[in-house]
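The complex appears here without one of its protein chains, the remainder shown in place.
In this document, chain identifiers A and B correspond to the written order of the chains, with residue numbering beginning at 1 in each.
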Amino acid sequence: MSKPTVGIFGLTGCAGDQLVILNCEDRLLDLVALVDIRDFLMASSDNQTECALDIALVEGAVLTKKDADALRAIRKRAKLLVALGSCAVWGGIPAMDRGMDRGPMLEEVYGDAGAGYDSQAAQALHEVVTVDLNITGCPIEKEHFISAIASLLNGDAPLYPKYPVCTECRMRENNCLLIERGLPCCGPITVAGCNARCPELRVPCIGCRGPIGDANPASLLAVMEEKGYNREEIVNRLRMFAPQGAPQ
Amino acid sequence: MKILKLPKEKLDLFASVVQQFGELHAPVEQDGKYVFKRLTRWSDARLEYDRTILPPKKYFLPPQESIFRYRPGEGFVPVTDGLDQRIILFGVHACDVYAMNILDRVFAGKYRDPYYQARRKNIAIIGIDCLPDKNCFCRSMRADFVDHGFDLFFYDTGDYYQALVGTALGDDMVQATGSVFEPMDAAEIDDYKRRSLNKRRAFQLDVEIRDLPEIFEMEYESELWDELGDKCLSCGSCSMVCPTCYCYDVSDDVELGSRAGDRTRSWDSCLFYDHALVGSGENFRGPRASRIKFRFYHKQRGFVAEYGRPSCVGCGRCSNACPVGIDVVQVIDRLRRVEDVASR
Partner (left out) sequence: MLLADEVASSHPVLADNPYQPHMARIVRIYKMVDNNHLFTLRFMEDSLAHSFRHTPGQFIMLSVPGAGEMPISISSSPSRPEVLELCVRRVGRVTNALYRLRTNDVVGVRGPYGNGYPISEITGNDLLLAAGGLGMAPLRSLLWYALDHRDKFNNITLMYGAKRPEDMLFREELTALVDRTDINCLLTVDADPGGTWRNHVGLLPGLFDHAKIDPLRTYAAVCGPPVVYKFILQRLLELGFPKNHILMSLERRMKCGIGKCGHCSIGYKYTCLQGPIFTYWDAINLPEMI
């Protein structure tokens, strides 16, 4: 039986999630023994850019018409499309400027040439095409990538935590940065899976994995305001990685 | 029950002798908070502490544990790693021992949980008495005193530890230390009674739990639940730190390129959106208000029907751990219409 075909792509983003895949050093040989990676520009100059794919993993947000066209073309080739990383899943950092007037921003950066740029407000992949699986994170967790491939090869979607970082942070018995040190920690509304890596190091969560499906950002905002933080500052913090992270 | 005393200066000796019975774990300080941890030095132990971030439940029902390994052709092989490890938990407060006694009932019954029971058998508990702080209400929950569930239980009297011997293992620990444990005399027993009264007076919080089940029924439609639902972050902190929250999730995974994999159980919370969600898409506790109501209801009312008492032991951890300040004592007071909470 032939191996499932895989393509790994980057739209507008930092390529950090593709780097995580390449960094799965001890697992890469296992991986290529199981799947046939046909199209992975970051890792190879010899790619099949037209072939059908069983699994396409796409990093980055859609920021240009070119991104959108590329994504639609990948979607056509792929049986399963996986959004890789917070930009692909939520829009990520590039989506921070959503709702702002694009013309003046382009002009400020590129001067008169700005008007001709192919540039649009950042969109998550699911806003452009159908996405079959989200692997969130900035960057994604190695283990989540490996378990996604393991599960998909078995015909299942992988299971990732749906609960927030607080749950993992408590399981690891960290001191609470929000309660005990009054730090603006986004743990209560950010989806877990990172093993509370930052709070473990006494750094408050900045929400890089995006919000839980059931987030209550309004209540978190109220608590942070009580602790003396400026509303706008907190809203910006909550929406830094996902426009959906902040209260409406 | 054997009741003895241990001169304070002999505690170090006892602590070194007792390690022949297992690996010694006790509360140690972590940035001003306390956690139960394996001791590298006896001097790291903090026997005068308020409360640990996680209760001792983490030793008996770990946050995550693999319970089976599936192997094609063989089936589900039980994972037994670590179940035989002998540990001594030194310095467990009465409320936490009480909580273990409650969990014992949940994980026993017609279907005994063998993982929990194996650990309960192999992990010894040496309790220690404490004084309440502003968040403790174990007395209201009748969990400020335990008469079983420990191997030894120490009361610090200043000059010596009064020691209750709860099990044969506890007695072995006493014997192994030699003749340093002595009988209590009449004056010392009177002293205990005096200290017991003093402890009672030290409680700043008091909640009335009689007829609480009825009050919960009457207040089932209270707007308080909506108010709490608006506030609650569903972050799960209260459930993680609760010494009697035992809900768990079970999930299977597969290894890369294989059908083999682990069946893992991990702590869960009734505050999570999918706690009562079934495959067909129906969610029996969808709204956040209904979930937080369920948490209170199950602890303070449901458990009474199942096991004859609330499962809350008044340790104060959930109130301490809630980012938005939801406080179990205040919730009960609100339901009971205790007007002036400050003068309670």
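Operating definition for what follows: a residue touches a chain if its C-beta (ideal position, glycine included) is under 8 Å from a C-beta of that chain, and two chains touch if they have at least 3 such contacts.
Source: prediction; values computed, not measured.
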| item | value |
| --- | --- |
| Candidates B:G109, B:G158 or B:P183 - the one touching the absent chain | B:G109 |
| Hidden-chain contact residue, picked from the options B:G32, B:G75 or B:P183 | B:G75 |
| Of B:V17, B:L224, B:L277 or B:V338, the residue in touch with the unshown chain | B:L277 |
| Positions on chain B where the hidden chain makes contact | 67-68, 70-78, 80, 83-84, 106-107, 109-115, 118, 220, 246-254, 259, 261, 263, 265, 268, 270, 274-282, 284-285, 290, 294, 297-298, 301-306 |
| Chain A residues touching the omitted chain (full complex) | 154-157, 159 |
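The rule is simple: only the chains that are shown with their structure count from here on.
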| item | value |
| --- | --- |
| Interchain centroid distance [CA atoms averaged], chain A/chain B, Å | 37 |
| Contacting residues of chain A [partner chain B, same complex] | 27, 30-31, 33-34, 146-147, 149-151, 153-154, 156, 158-159, 162-164, 166-167, 170-171, 173-176, 178-180, 187-189, 212-214, 216, 218-220, 222-223 |
| In the complex with chain A, residue positions of chain B that touch it | 30-33, 35, 53-54, 58, 63-64, 230-237, 240-241, 251, 253-259, 266-267, 269, 272-274, 288, 320-325 |
